[in-house]
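Complex shown without one protein chain; remaining protein chains in place.
Letters are used for the chains, namely A, B, C and D, taken in the order the chains are written, and counting of residues starts over at 1 for each.
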Amino acid sequence: MVDNTLRVTGQRLPARAKTAPPPADSRGLALDVIALVTALLVVITHHIQNPLLQFELQFGRAFRNVTLQPVLAVGLLIFAGLLLLQTQAWRSLMGRCAAAGLLVYAALVLPAIVLDANLLGAALGLPPAAFLEELKDDALRPAFETALTLSTVPALAALLCVLLLWSPWARLPHYARAVRRNAPVLLVAVVVLVLWEVLIVVFRVQEFFIPRPTTIAATFTEIYPRLVTVGWNTFQNAFWGFVVGCGLGFLTGLLSARFVSLSSALLPLAIAANSVPIIAFAPIINNWFGALNPASKIAIVAILTYFPAMISTVRGLNATSPLQIELMRSYAASEMQIFRKLRFPASLPFVFSALKVATTLSMIGAIVSEYFGGTTQGLGYRIREDAANFKYPEAWAAIIVASLLGILFYTLVSAVERWLMPWHVTFRDE
Amino acid sequence: QDVPTVRVQMKWVTQAQFAGFYAARELGYWEEEGLNVEVLPGGPDIGPQQVVAAGGAEFGIDWLGSMLASREQGTKAVNIAQIYQRSGMRQLTWKDSGLETFADLRGTVTGVWGFGNQYPLFAALVKNEIDPDNPDDITIFNQPFDMVAFLNREIDSAAAMTYNEMAQVFEYVAEDGTFPVYTPDDVNILDLNEEGTAMLEDLVFVNEDWLAQAGNEEIAIQFLRGSFRGWVYCRDNVEACVDFVLAEGATLGTGHQLWMMNEVNKLVWPSPAGIGILDMELYQQTADIALNYEVISTAPDEGAVRTDLAQAALDGLIADYPDVDFMGMDYEPIDVAITPNGE
Amino acid sequence: MIISVENMTKKFRGSDGLTVHALDHVNLQIQQGEFVSLIGPSGCGKSTLLRVIADLIEPTEGRVLVNGKPAPQARKDRDYGFVFQSATLYDWRTVLQNVELPLEIMGFPRTMRQARAREMLRLVELGDFEGKYPYQLSGGMQQRVSIARALAFEPKILLMDEPFGALDEMTRERMNNELLNIWAKLGVTCIFVTHSIPEAVYLSTRVVVMSPRPGRIAEVIDVPLQQPRGTDTRDHDDYFHIQSRVRSALREGSGEAADSRRLREGIGG
Amino acid sequence: MIISVENMTKKFRGSDGLTVHALDHVNLQIQQGEFVSLIGPSGCGKSTLLRVIADLIEPTEGRVLVNGKPAPQARKDRDYGFVFQSATLYDWRTVLQNVELPLEIMGFPRTMRQARAREMLRLVELGDFEGKYPYQLSGGMQQRVSIARALAFEPKILLMDEPFGALDEMTRERMNNELLNIWAKLGVTCIFVTHSIPEAVYLSTRVVVMSPRPGRIAEVIDVPLQQPRGTDTRDHDDYFHIQSRVRSALREGSGEAADSRRLREGIGG
Partner (left out) sequence: MPAQKTSQTTWTLITIASILVAVLLLWEGLKSFSRASEYALALPWGGTLDLSNFNNQQLPHLGDIFGAFLEPAQRNGPPLYVILFRASLFTLSEAVAGFVLGSLLGFVLAVIFTHSSLLQRGLLPYVIASQTIPILAIAPMVVVWMRQLDLTALAVPVIAAYLTFFPVTIYTLRGLTSVSPLQLELMQSYAATRLQILVKLRIPNALPQMFTALKISATASVVGAIIGELPSGIQDGLGGAILNFNQYYVQSPPRLWATIVAAALVGMLFFGAVVLAERLIVRWQVKA
């Protein structure tokens, strides 16, 4: 009997093959993004640690928010881990050293930020509480300056480690390709910005309609610490609203797909809920949860995102072919199994279309929800307030932060999508 | 045929706050002046300054603070007539809370609207050494259009216009139909006018460039003459004016609009220098507060205000209608009963 | 009697309101351990018959008993392994995961599942392809994956709809022998649709010849060739003899059907 | 020389980073009006070769000339009719509309389109099914629809990937003869993938035997049987003789491949 083993190339195409550079698809830049984010997080966490940086530098002030800080610290750990995985650092001696350096830094930073236990401070005899507040007592200043100098060493070392792991110099051909690939985006950006600037100057458009990009940029660098804080507050609402709304949408979508008559009954109700403009709901929801309670904002986001998630789930769960269902039936698979192994994966393309739409919706929702009363520490309040007071450059700077957060959120969901459904036609490569 | 058409942009939705303008249109005062005027209702997010600057309207109604801010950004808005002579903004607290002065607001949750309306309150707070930006001193609550948060006691004090939100508190009907639930005896009314930090409110403004065009000063004067007569009419014919307003907005409560009309009259009248003439002292106070709170970054220039047009209109009117009182020095408000739910 | 189709009729109603009479009063009895081939012209209802037996669609009239219990019960008891006419692999699963699917559903532990699936893939000569996605396979390879999948959980009854249609002669012969091995070893009952008369005769204990429009059983032909079958079977005189019997039954069936079609105008309500 | 494949290699790069070497330095020359069959084990690259010739995928190396022009040009000139291994009908079109599709694309007027499509459907014995949707057809019927579709616009070159794989013997014979008729009448050039050696020999002027992994042309066998073919062809001695030549070429091709694999450990760049 003839054995038909295929001539499959067994060579893994390693990400850093010396001979042939790997294909520069969009995933090709994942490592660079991870490395850059890790480096940025190293810098940020370094700033958070010492009041001299946190309270006295513009950059440090941006990260003064106490709920944001632990997230950033944990983020550092996650990204460092991703970086080590991506580069397979344990493969080489240098990699192992760099990994160790990064981990040591993380070990210093994490307790300092998450548990308020600054090891270095403890060694210098500084009270832990003093790290959390602006330095008013000049007597402590020299001690903090020493602490700062000392802590700069591991921070710089960590940066060096990231750089070694990343080795951007070995990836130059990548960048050439990536630049070529992403040239259109950059080009559009440049053209639009230049046109925007030029048109305003040439046609003398009054700045209170649209400020010039340069004015916005200048304003941005001036006020970004405030924007980071309010942006973070608003993003949290958007995120949790997204989770609740899409989660509920998915769950009810499941129920509807399972029980057809329930679906035809639930659907009108869902549509009804969705046709109610948030602006009408907002006062009622504010009454219910209390306008100062984040729950009211989260509820508004949830209502906004619920519908796309639900309707796409129903559609997606029914997007299986009769033959595929028959196969499952022939195994006498339970409904649950049919769901898990067939309907769920088959519905993913639809669900992800919905989730992507929901990311931007959730940012809009979180921002708009702040228009109807409540906290003054949000992006939406800032945008509206600045616009109302004719501080248009400030308003636009805030809008830019909103956009960035929205795009970030969208990109995150897209990355998960790619990761979950590599089989889908839209991601296949030749 | 030769009648020029101009538009006037209100600051908010149709209500008795703008009754004088509706009266001027309904009674044909503007027509008599040789003008065809369109009254554009406003709403949240409508900046009358933007509309006027963009040429969407010739005249705009706005509060002085935001007008100055917009001028600084280049809208070239010019105040040509100050209709309201005093501020209608108050801060309400519950009587049982014991918060009786602005100084008492330290450590409370204090509601106030945005859109630049917060600055008079902030000025009062600072005057009492409370930093509105410091959460340890006071929690500022971005107050929505309604008074629910105050009624639910979610916040300790709330901003209220005498002619609108304040009435809503008293018009409230309880679950079981009890009415009135709250009377003026149940609340403390903190007055910004008394604290000396009030900012001037409704005024008429135009665009400087527009005004500079030949013939437009005359049009402005014609517009003001009609408007002034409308406001005079509303002072003397409260109920008729309310009917004009109701005809504009199908969903408004009659009792509430009547209350509003009466309260608005109190803000307009008496006008010691004549209707529409700006009190320079109050103007200075407003400008100072605006400067203090970075609503504007430099003191307003000379061109921000022109009283001559209003004066010309007023003088003309006094000459043409010698019997009519354009100062209202002995204006007496009428008594308006609070109706349940403002019906 | 393991499978008993009694007086079964199946009609499809299309969205255009026309009814297609796919099967007409079919009666078929199959014993435990038999290997029955269905053969007949394209569109005569072979796939439909298989589907009805597996309780994937309901008969319009009549009934199907399996081991004395109704077909839905048998399906719930996971008595059936089904190979569809088209491979029907799940795009989002690799080859290995596709073969594992029925085992997952039946709750086998992971390691055992993988071992079993690998074994089956080796059987269909696709051991090297376990990590590939279906779109990376050729047509014949996809079909072989679906065969591996059906065999993986050792069902009592194997229903196969032209499983070897897309295979070359040599692979097909090897697969035939593998199938016979499995059949003999496990004592499963097979119902097998094919268009190849030699294949039908080589594999089966009985060949069921069907005639079209509406689908009927034209003739049932016993295949008394000695077991186990092998290369010598193919040289046997009876092998050719039975083949020509099947062939003529097919011709007759179609001819008869053509006649009856002429009478009834083929398709009707 | 109408089709000329020169030194053509095709590699697929998977998302897992593994490369599949599907075709390796293939050379093939085909004359105007020839009928060439491709035959070879499952997964040896027949479909891939057809796809490259039709310019549906690009070769990794080498080139394909058709009538002296590069394949993309030939495709744009609409020289090709393609029957895919799976029917690939559009779910949202009825049978008739599916057959009309290429004619629509080439801008034929409606009445002519329908007449032509009906004629083709009658040819594949599906005249009664024009109003049905694909899901209402049996597997073999779907495949016949796709054959009708490819024939509908009388392409100069017919590329057929196992078109008759899902048909019963009798229908298949009739289809074979219809195909030969069309071929003779229109003088088209045919490249035809099949797994049936008799079919390949019956239809072709040349049989190309391929060997697997990586796909290569193992042997090209001329079929000098007299034209037109018919029932007497099947009785001809040469008919059987050539069949066994093909069969042994196939066996050798696979064996040789297995040998070379053993030498090279199967896996390479």
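FYI, a contact is a pair of C-beta atoms (placed from the backbone, for glycine too) under 8 Å apart; a residue touches a chain by one contact, two chains touch by 3 or more.
What you are looking at is a predicted structure, and each value in this text was computed from that prediction instead of being measured.
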Looking beyond the chains shown, say which of D:F35, D:Y80 or D:F164 touches the absent one.
D:Y80
For a quick check of understanding: of B:I138, B:L211, B:L246 or B:V295, which residue touches the chain that isn't displayed?
B:L246
Checked against the full complex, the residue among A:V244, A:L317 or A:L405 that touches the missing chain is A:L405
Touching residues on subunit A - with respect to the absent chain:
181-182, 184-185, 187-188, 192, 209-210, 260-262, 264-266, 268-269, 271-281, 283-284, 287-288, 307-308, 311-312, 315, 319, 321-324, 349-350, 353, 356-357, 360-361, 363-364, 367-368, 371, 380, 383-384, 387, 395, 399, 402-403, 405-407, 410, 424-426, 428
Just the residue numbers, please: which parts of subunit D touch the chain that's not shown?
51, 54-56, 75-78, 80-82, 84, 86, 88, 90-93, 101-102, 104-106, 133-135, 153, 159
Please give every residue of subunit B in contact with the chain that is not shown.
9-10, 13-14, 40-47, 50-51, 54-56, 145-148, 151-152, 164, 168-169, 171-173, 175, 246, 248-254, 256, 341-343
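Following the convention adopted for this analysis, only the chains that are shown with their structure count from here on.
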Where subunit A and subunit B are represented by their mean Cα positions, the distance between them in whole Å:
44
Just give me the whole-number Å value for how far the CA centre of subunit B lies from that of subunit C.
85
Distance from the CA centroid of subunit A to that of subunit D, rounded to the nearest Å?
51
Subunit A touches at least 2 other chains through residues 2-6, 8, 428
Sites on subunit C at which at least two other chains make contact
86, 128, 133, 170-171
Of all residues in subunit A, which touch subunit B in the complex?
206-209, 282-283, 286-287, 290-292, 370-376, 381, 384-385, 387-390, 392
Subunit C contacts subunit D in the complex at 12, 14-16, 18, 20, 39-43, 46-48, 85-86, 128, 131-133, 136-141, 144, 161-162, 165-172, 195-197, 247, 250-251, 254, 266-267
List of subunit A residues in touch with subunit C within their complex
1-6, 8, 323-324, 326-333, 337, 341-342, 345-346, 348, 421, 423-424, 428
